[in-house]
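Every protein chain but one is kept in place in this view of the complex.
Order of writing sets the labels: A and B. Residues in every chain begin at 1.
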Amino acid sequence: MDITRRVRFEAERVRGFGKEIMAVPGCERLFSCIQCGTCSGTCPLSVYMEHSPRQIMALVRADFKDEVLRSNSIWLCASCYDCTVECPRQIRITDIMYALKQRAILEGVYPKHFPIPILAKEFAAMVRRKGRITETLLVMRLFMKANWRAVLSSWRQGLGLIRTGRFVLRQEHIERRDELTAMLAAAGNGTGKTKETP
Amino acid sequence: MKNNYSNGEVRVGFYVCHCGHNIAGMVDCPAVAYYISRLPGVVVSRDYKYMCSDPGQELIKQDIKEHGLNRVVVASCSPLLHEHTFRHAVEAAGLNPFFFQMVNIREHGSWVHTDRAAATDKAMALSRAAVNRVRFHRPLETTRVPIHPDVLVVGGGIAGIHAALTMANGGKKVFLVERDPSIGGHMAKFDKTFPTLDCAACILTPKMSAVRSHENITLWTYSEVVKVEGYVGNYVVTVKRKPRYVNEELCIGCQECINACIFKEAKFPDEFNVGLSKRKPVYIPFPQAVPQAVVIDPMRCLHFKTGKCKQTCVEACGDRHAIDLNQKEELVQIKVGNIVVATGFKLFDAKRIPQYGYGLYPNVVTSIELERLVTSSGPTGGHVVLNNGRTPQSVAFVLCVGSRDHKTNRWCSRTCCMHSMKLAQLVREHTGADVTVFYLDIRAPGKGCEEFYDKSLKDGIQFVRGRVAEVTDWAVTPEEEGKLVVRVEDTLAGLVRRIPVDMIVLAVGMEPQADSQDVRRLFNMSCGTEGWFLEKHPKMAPVSTFTDGVFIAGCCQGPKDIPDSIAQAGAAAAEAMALIDRGYIEQEPNTAYIVEEDCSGCKSCVPLCPYTAITFDEAKGKASINAALCKGCGTCVAACPSGSIRQHLFEDDEIFSEIEGVLAHA
Partner (left out) sequence: MTYNYFPGCSLKGLGRAYEESLLPVMRHLGVEMAELDDWNCCGATAYMSVDEHMACVLAARNLALAEKAGPQDLVTPCSACYLVLNKTKHYIKDSPEINATVQRGLGAIGLSFSGKTAVRHPLDVLVHDVGLDVIKEKVVRPLKGLKVAPYYGCQVVRPYATFDDAWNPTTMDRLLKTLGAEVVHYPLKTKCCGASLTGTVPEAGLRLTYILLKEAVRRGADVIATICPLCQFNLDAYHDQVEKRWGPARIPTVYFTQLMGLAFGLPVEQLGLNRNFVPMKPLPEVPAPA
């Protein structure tokens, strides 16, 4: 029987967090949320989330940054955009989830071997290096960093991929890689908000 | 007509009001008064705490007498508030009220500045401009327009009926025009009404009968207004009377013709039962229809479609000869002084939200459809049944369908929470089913309504706070097989739930009628961004419109329930009767006028007038303005290429001198 005291104090709020998220392009209408719950009702992943999308909106508005960034909810968002399309206030909930993901990655707030942010960072790193991703290589890197045992349990799928010729090991890349580097550098190389190398 | 020129010398009295702290807090009033006192022609220049008060007005009156003032300028708040007050005061002292000019240094001055020096500077500039201008004011008279005592009420729902009865009881002759073949509106379709659970028909039909039998009411059903000409007190309205092919005076409502109709089975969707049952081409809208006369629908009647019908209906009518298949559409002109528009609302089309499955899955119904199912005189005799004839064991009410939604209608339709709870109670009573109401908020203001909510809770109706995301027909667990599944977040409990039910009821919101834009143009009314007809002031004048003599009542002004519709109808009736009993209306003389000699007959002005006040006299080759219709908007004045159109209170010399006053200060 879990007996824990759960009152939330104002000191836990990170003032301005809600406004900061609202300032991200696409997230302007966050404050129009009337907490109707349509987003959670339509979200296919809401049944797995610690906090429903609606609760995340409430927590962001109330500046409870820590609770939001530590929640599994933002990672479970598959960005299917059902919520965004259904919201009666036309709030771009998916884009808010992306903004939260970005901040969580920046602050390194997630369990050590949690695959989703690791995948995102590995993906980004591979794109920056090669210009394109090779799925099989990416997945292998993911396994190594997140859960190498999963390689063992996925052996059948791996064989299937080899059998059907979908197991491509040759690294895809663009020719003008220096162009890519120059472009990203000129653009700002990450807006100082992210640590893009894993 | 008062003329105080004093040998052509202009003697101006200037007053700047402190308005307590409202103006004085930001504008240095004594400084303004001093500044103006130095201008030529200014005899008196004062500052005072509250000019609109009795002592303030007394001050003006005293000064006019003592100092022989013949022009008055007050610098204070918006003319919308007190221009009338000061004009009145000036007139009481014997001066023409239009020798007065008001300057707004509050809404345009102190309230929009944060810098005292700048605010004072602007107040000085504006005051100087007004003092300049007022010397050119001419003495003007308000005109009186007589009011025709008859009234037109458009729309025969509960609001229209109540307005008509009130005015008729007051001795006025009322024309009640209704588009459908019977009066009664939406209320006639209801079973019981909230919060009292009164039977709608029982409380409505006496009023409907009263309309029919009232000697002062001329009831024209199956008719529409097609043209409105004239102005307040003197409207000429053309009404199109559609042929029902039955003589109302002769028909006794025995319905023998319906029985005898060549169509043995009813085949066509019944409008009154919102498509849930069928009717024949010859029909009576509903049992308590007023007038109690039959209608023949020419789009469905064999005689009109093919010309070959045995006309068994005519035969059945026999000696009464009430059926007249040669009846023609009639255009009738009537003269009325006032018009009350009570054209009601329409319901949101649930097909616009496919996520709820309306029209896609069976047993998804709208609130009005359920209303017909629940009514004992409805298509199922009051039995709430599914499409397979069985009684539902579980029913879900989905609220806010099409309302409070930026993708469809942004507003709250005000009545659906109460309406849904009422239906929920009735369904539970009729079927014993498990009823769940899915809501965003429960809005139950009004007398008896919170109690009604309480009763709903006590009746065992489940309330789940969560806006329904979707209704689906695919099952995840065995208990969902064959049912409609509501997926929703129960926000209060913090759980995502899947709830299988037999029947879904969509609480569709209210919308303006489909032809509301055409109708409002007919009566020269404005509408708000949402499409509802616009009242003159949202708080202080809810039933008048910007067109004098045209009033609005009921849901055409915005969603509301029956008590509020009746209250508004009564208010509109009272305002109309006030005008009629006074007998005249006073027109503000800030109207445009044409200097005929200068008019070149180019006709540029005629189509520009938003109030259709300008006509063209072909014989004379000159345009002419009807002062009673003119609202003084100034469009024609600005557009006239020959400058032959001028405007009282906005003459060229008045405007230019005002400009000079501002510039001189700078």
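Convention: contacts are C-beta pairs under 8 Å (C-beta built on N, C-alpha and C of every residue); 3 or more make two chains touch, one makes a residue touch a chain.
Quantities reported herein were computed from a predicted structural model and do not represent experimental measurements.
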| item | value |
| --- | --- |
| In chain B, positions touching the absent partner | 354-355, 472-474, 476 |
| Hidden partner chain, residues of chain A it touches | 24-26, 44-45, 48, 75-76, 78-82, 84-85, 92, 94, 98-99, 101-102, 105, 115-117, 119-121, 123-124, 127, 131-136, 139, 142, 146, 156-157, 160-161, 164-166, 168, 172, 174-176, 179-180, 182-191, 193-194, 196 |
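Quick note on the criterion: only the chains that are shown with their structure count from here on.
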| item | value |
| --- | --- |
| Whole-Å gap between the CA centroids of chain A and chain B | 50 |
| Contact footprint of chain A on chain B as seen in their complex | 355, 400, 404-407, 440, 465-470, 487-491, 494, 496 |
| Contacting residues of chain A [partner chain B, same complex] | 34-42, 46-47, 52, 54-55, 86, 88-90 |
